[in-house]
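A single protein chain has been omitted from the complex, and every remaining protein chain is retained in its original position.
Chain lettering (A, B and C) follows the sequence in which the chains are written, and residue indices restart at 1 in each chain.
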Amino acid sequence: MAGLGTHKTVETSAGQMTYIQAIQSAMRDEMERDESVILMGEDVGAKGGVFKATEGLQVLYGDTRVIDTPLAESAIVGVAIGAALNGMRPIAEIQFADFIHPAFNQIVSEAAKMRYRTNGDWSVPMVIRAPFGGGVHGALYHSQSVEAFFAHVPGLKVVIPSTPYDAKGLLISAIRDPDPVLFFEHKKAYRLVKGEVPEGENYSVPIGRARVARQGKDMSVFAYGLMVHYCVAAAEQMAAEDGYSVEVIDLRTVKPLDRPAILESARKTGKSLVVYEANRTLGVGAEVAAIIAEECFEYLDGPVVRLAGPDVPAMPFSPPMEEFFLPDTKRILSAMRRLAAY
Amino acid sequence: MAGLGTHKTVETSAGQMTYIQAIQSAMRDEMERDESVILMGEDVGAKGGVFKATEGLQVLYGDTRVIDTPLAESAIVGVAIGAALNGMRPIAEIQFADFIHPAFNQIVSEAAKMRYRTNGDWSVPMVIRAPFGGGVHGALYHSQSVEAFFAHVPGLKVVIPSTPYDAKGLLISAIRDPDPVLFFEHKKAYRLVKGEVPEGENYSVPIGRARVARQGKDMSVFAYGLMVHYCVAAAEQMAAEDGYSVEVIDLRTVKPLDRPAILESARKTGKSLVVYEANRTLGVGAEVAAIIAEECFEYLDGPVVRLAGPDVPAMPFSPPMEEFFLPDTKRILSAMRRLAAY
Amino acid sequence: MAEAKTRVREAEPAVTSKALDGARRRAAAAGGVDEATQRAMYRAMLMARMTDERCWLLNRGGKAPFVISCQGQEGAQVGSVFALDREQDWFVPYYRDLAVVMALGMTPEDIFKSVMGRAGEPNSGARQMPSHFGSRKLRIVSQGSSVATQCLHAVGTALASKIRGEKAVSICYVGEGGTSQGDFHEALNFASVHRLPVIMFVENNQYAISVPQDLQMAVQDVAIRAAGYGIPGFVVDGQDVFEVHRLTSDAAARARAGEGPTLIEAKTHRLTSHSSDDDQRVYRPAEEIKQEASEDAVPRFRNQLLKAGVITEEDDKALRAELLAEIDAATEAAENAPYPAPEETLLHVYGEGGPEPDELRGDPRADLGGEA
Partner (left out) sequence: MAEAKTRVREAEPAVTSKALDGARRRAAAAGGVDEATQRAMYRAMLMARMTDERCWLLNRGGKAPFVISCQGQEGAQVGSVFALDREQDWFVPYYRDLAVVMALGMTPEDIFKSVMGRAGEPNSGARQMPSHFGSRKLRIVSQGSSVATQCLHAVGTALASKIRGEKAVSICYVGEGGTSQGDFHEALNFASVHRLPVIMFVENNQYAISVPQDLQMAVQDVAIRAAGYGIPGFVVDGQDVFEVHRLTSDAAARARAGEGPTLIEAKTHRLTSHSSDDDQRVYRPAEEIKQEASEDAVPRFRNQLLKAGVITEEDDKALRAELLAEIDAATEAAENAPYPAPEETLLHVYGEGGPEPDELRGDPRADLGGEA
């Protein structure tokens, strides 16, 4: 995992931030604003996180609010749930999304069901942050996309930003949300993706709303996370080389999905492609496709097509296999062209 | 949960078995045939399981092969994985599917990935059995349908029989399978559903093959588990009252899905309804719908429709709410009629 | 080099409280439990027992599909609750703890509504199975069914109290079966590293459904594990209400003083089958069942108070009559209470800002025309 841990400071121009800086900035702003916000996870303190997302926060807010936990994900989430029940707004960091599974029971059986099972008496305002996604030689256990597991679970919200602006705005919303929010950060985007982030300004981006990443009229492409950038790049190429107009919808929240936005775009263009790097079967794209199939039938000019990671356990380490796994601009472009020609 | 645990012996005619008897019979046959088959779980020994699925097996095969484990699902699965690596064919019983989540990491990170991560050097031939589904006043944590989580995971197989014949035949196949198989048994079917099971005969039903539960030509309905019976009942009523011919496909295996069978039926009828009692969003039906939307576009005479459990955490205890949650024959019939009229 | 490493040995086999009945009144006095409180404790135990018995009647009468019982564990439950401060402390019980929640203020009507799935049931709006307690008002943290998850929640509430500098103590109840779960270990470890004000209270009734203790753990006393976390651990006779009270008070005092967690193991008896779905005669020796019934904490406590003159036979009779009347009235009220409306199924999935209830339906969404 070249460069996963030891990073140089990234140069950005004024008003610009990297994706990871935006995330760190959101946490700092919210910890500053609200004493009940605490941060807990493995190596989040002195080390500042294995990706440095929490760098400096323990110095600012002390080790009672920025807690290096024992190596136990079920405890990280379970203790955060308890703290949330008692008035805190914990941000629980899972070091890699791949290691969220030991906490699965606490997330799915406890956090997700607390409000419902108490008829609204108790609630769990907490955020679980975790880096996900591939393309950094992280191999089977440092590359996974696990969002679909949680997008199936009522009571949870699942947010996946693709830009620094959204990363900050959505993380702020997640921290203020009254319910448990899983916040997945694409680890390849951390330093690769830069963008405008209003400085000193308190803004937020609402959970549950998709974003038109690129306007278009002939085809809709639905994506989230890093794939949004690849889709936009492919769409630009389509426009330039084929004169074909592709709309790219950045879902941003995959639970609950922004159904109106999906329907609007799918109905408008009549052709839909869903792109995701998770395993194809029952990935979030399956739900997007199923929604379109059920609710846009009369508008469709072609099959709803999916381009996703293969149904193999995860992304292998060796470069040719890693590349084979991960959808890229070239393969997205090819899928767009084939669907366009349909 | 009336009658969940203390059950009378059920009267069945010759050659007939209940669903649970078929399951018990499969385990007995396989333990008899193959010494490497062992059974482990909570209360599977002296008590014979909370549903009595393992009744009598400890007397027959001793407490080294029928093991009452400590109350720890991660251990049940993790130890079974280790035993499978060392030559055994463990059947791990999870007392209720709802309690499989503590073992999620062992199933998803370990069992599912073992063959792949060793390039085929190691493998994990094991079965994880668990009762799932609602309609027995089991409330939030004794009614869940959890199959979609696992149907997303490459390396796993997920089997859900609806008849005693299939229950026995598929469980035998699962035990002999070289890979980890999750075997979900609908707890309401245990004593409700009876059917022919060849006695003394060694048969098996292949994993990965759907079954035409009822032939038809005007509409395809895809279901599994208890819902198959409701769908068949609704289809019969459609035939009798509306003269409309509905084909019901019992998926039987939800991972990997029997794509050819799904495509064949969906293309033949042009109208597809998917019925499942799991939470609607990203339930197995989402994948079925997405497959049809992608691969049957030119054959479709209507939208691919889903009827499922609502997106609320699970089935409530109070009877009116439990009923509200669970799809039944009446609601299935209504959905069929509306799609037929489209 | 035998001296160069230490074999960590099992601590002395723990000795449970044994019949020192003569001393008990003095111990009670020493524990500082005043007479009014002793009577309140007895009342809570008896109310829980009688309410529990009524639940079984409702079950046999076909009115309650599922019952799970506190019977035999009321002494440990009430002894511990009364050692804590219901104005500020955090209570994290499990399904066995009817006497805990009744001591904290849950009423027979609450309980009967719960076993019959009626509207107004305070724990869950009739969504959960009975005995899945929870009430913000009573400072009872909600439980699901997944065994031992609550251990971490208790630790989390204690972490929050500590961060804010409050003096609250959190108490977590769990069965000895629950101690086998990873969450139990993770909870004790987290709590001990951060010296959190939490009491882990294990009700060891020697069975997890049918699984006896010797298939659950290789030690006699689960309290011995305290040493593995550098915290104090105690074994106590769960039938000895005052001793439970004393140990819990001490643990709470340590917690409030910043000295961190305590593990208490109360040896209790499960006088009923695991639940109404179980028949313990299948897997337990009749002799053992009989023996345990003879050690029932409720009559034992009653006799203790009688002997000490804290109550009289007449008091006891009057109390039983009063409770019976309340339980009868509560049964009727609960039976007459309506079920929740079916559509309530869609409520309280999310708080503000979440999707509308209607968006959560499982029904077809295609615009098919016709009636839905």
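Everything that follows uses one rule, which is that a residue touches a chain if its C-beta (ideal position, glycine included) is under 8 Å from a C-beta of that chain, and two chains touch if they have at least 3 such contacts.
None of the values given here were measured: they were computed from a predicted structure.
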Partner chains on view for the chain not depicted: A, B, C
Residue, one of C:Phe133, C:Tyr229 or C:Tyr350, that touches the chain absent here: C:Tyr229
Listed residues A:Gly45, A:Gly133 or A:Gly216, member touching the removed chain: A:Gly45
Touch residues of chain A, complete complex, unshown partner: 1-6, 42-43, 45-47, 50, 68-72, 74-75, 98-99, 101-102, 137-142, 273, 279-280, 302-303, 305-313, 316-321, 323-325, 327, 331, 334-335, 337-339, 341-342
For chain B, residues in touch with the removed chain: 38, 64-65, 67, 69-70, 72, 74-75, 77-88, 90, 102, 105-106, 109-110, 113-123, 154-155, 157, 177-179, 206-208, 256, 259, 291, 294-295, 297
Interface with the unshown chain - residue positions in chain C: 1, 3-18, 20, 23-24, 27, 180-186, 189, 192-193, 195, 214-219, 221-237, 243, 246-247, 260
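Methods note: only the chains that are shown with their structure count from here on.
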Chain occupying the middle, per Cα centroid: B
For chain B paired with chain C, centre-to-centre distance based on mean C-alpha positions, whole Å: 35
Separation of mean Cα positions, chain B and chain A [Å, integer]: 31
CA centroid of chain A to CA centroid of chain C, Å: 40
In chain C, residues with contacts to at least two other chains: 124, 127-128, 132, 144, 146, 182-183, 349, 359-360, 364-366
Where chain B touches two or more other chains at once, by residue number: 98, 101-102, 140-141, 279, 302-303, 305-306, 310-313
